[in-house]
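A single protein chain has been removed from this complex, and every other one stays in its place.
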Amino acid sequence: MTEIEIRSAMARAVDEAREKNPLAPSITNTVTQDFVANAQLAVGGSAAMIYLPDECESIMQVAQAFYVNMGTAMPFYEETLPRAVKACHELQKPWVLDPVGIGLSELRTKLLLQFKEFKPSIVRGNASEIIALAKLWGLIDTADGQVRGVETTEKVSAAKVAAVSLAKCTGGAVAVSGEEDLITDSKELILCAGGSELFTKITGSGCALGGVMAVYAAVATPFIAAMAATTMFNFAGSKAAAQVNAPASFKVHFLDNLYRLEPNDISKSFRSANSLEGMFEFGLTPRVD
Amino acid sequence: MTEIEIRSAMARAVDEAREKNPLAPSITNTVTQDFVANAQLAVGGSAAMIYLPDECESIMQVAQAFYVNMGTAMPFYEETLPRAVKACHELQKPWVLDPVGIGLSELRTKLLLQFKEFKPSIVRGNASEIIALAKLWGLIDTADGQVRGVETTEKVSAAKVAAVSLAKCTGGAVAVSGEEDLITDSKELILCAGGSELFTKITGSGCALGGVMAVYAAVATPFIAAMAATTMFNFAGSKAAAQVNAPASFKVHFLDNLYRLEPNDISKSFRSANSLEGMFEFGLTPRVD
Partner (left out) sequence: MTEIEIRSAMARAVDEAREKNPLAPSITNTVTQDFVANAQLAVGGSAAMIYLPDECESIMQVAQAFYVNMGTAMPFYEETLPRAVKACHELQKPWVLDPVGIGLSELRTKLLLQFKEFKPSIVRGNASEIIALAKLWGLIDTADGQVRGVETTEKVSAAKVAAVSLAKCTGGAVAVSGEEDLITDSKELILCAGGSELFTKITGSGCALGGVMAVYAAVATPFIAAMAATTMFNFAGSKAAAQVNAPASFKVHFLDNLYRLEPNDISKSFRSANSLEGMFEFGLTPRVD
């Protein structure tokens, strides 16, 4: 895809989500459910959080996409998660995986191994998590990313090979979040700048990003969905950081901006790519294969 | 009741809740617990969220009302919910039911069927949910309301017969939330206007409304409690929408307004009923039987 094609596909996704209000239910951690749901609503989506396996199967009959964030695993996840993602796979509904906490327990390892066959449309995580997942799935045999709680210090570039391998494996997209964000579908690989340091001072911005990716995945390809959500977050976050300088008011302004941003803003933020204030840097590694 | 009697009973409820700080515990979805609790505190109530069956029974000894929102059902709800509402019924404490997600699983159907005998003092839901519950309880045999996730597109007027049937069955009140809100105790039927489109852009306003109804049910009849909570929400929401125009700051202003509103505001908002800016329309269907 050319840069111009990507830009206009992203703008279309942002527009269509507002118009169609796609339902993107989640199994997500209990800490940030409110943030995830409000971010999904802010971009025009519809939210529903679920724990029971048959309810996941049932809601996927009417939903357009699904989001799985492994955050605060509970005992019944052992049954719920595989049945939910199997339903997505069989119904050919896109689903987004955030493998947060990978490596923390045998249950997570077991579940994440099962997920491989159900091919998440988008995998989103920090560099350590993406590296650890690619290793778990036997796609790379390099160093195990250091996972420390839910944080990472790894740079996204360290996860380049892992991300591309995962994208090849799933046939979908992979988004590595960090100071910059790396997004690839194994053919395109884009590094997005923008956002704000304040994202690291509020809980759940990564979770909310995954939830919004699921909303866009209902109306666009995995790659465009990951790009659109990331761009929205970076732009809304940059704006919020220019408006306020502390985390709680940053979160309020960020969500407000997410709601107010228009497809045009996405294009505008892209137009500044090569300017001095350039928020987006395309094509640092335009092709990887 | 005359309009003036309703107005002054509502103002008394708002006043008494501030004065007596009634404890209205909840079994409610994990997504919006924070919002529910903060809304309950803002109107003067006291909150406590619970999952274990014996803890529900235990807290109902000292609580004044209870709120059951079926949102994010977990496996142990099968035991917790029936025991909790049985305790409310036996102790003659008012309880509010939000049947969100009705029809999504056999567990929900089974639980909601059991609830019939324990007569919720207030049932609150959107039009689809109210229609589905009336049908499940065998009160009407009309079309099954289309339930799509946690949203509805149905107009509240479509749920008029269902709402009145439910209220007759429970001997309590039913509140149908929508662009306008329909409230009935089977004798009175009132359509309340007001509120804001922004309520649909934040998650949990319906949940929070149910929680606040439980607070008022501790100090007023189910009908007056449903009316007072709805009026507070509509007025606080309208004010917030006049102050800001995006969802996250709307939520902050809404909760602040809820806290600041005084019994007088309730009356004032009522006085404007027949004026041009009229927020409340009484007596569209003043009597239904």
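For reference, chains read A and B in written order, and residue numbers begin at 1 within each chain.
The working rule: contacts are C-beta pairs under 8 Å (C-beta built on N, C-alpha and C of every residue); 3 or more make two chains touch, one makes a residue touch a chain.
Everything numeric in this text was worked out from a predicted model, so none of it was measured.
For the chain missing from the display, the contacting residue among B:A48, B:I140, B:V161 or B:A193 is B:A48, taking the whole complex into account. Only one residue from A:E16, A:D34, A:E154 or A:D256 touches the chain missing from this view: A:D34.
When the missing chain is restored to the complex, the residue among A:S8, A:T72 or A:Q243 that touches it is A:T72. Chain B meets the missing chain through residues 21, 23, 25, 30, 33-34, 37-38, 41-42, 46-52, 54-55, 58-59, 62-63, 74, 76, 251-257, 259-260. Mapped onto chain A, contacts with the missing chain fall at residues 29-32, 34-35, 71-75, 101, 104-107, 148-151, 200-204, 244, 246-249, 252.
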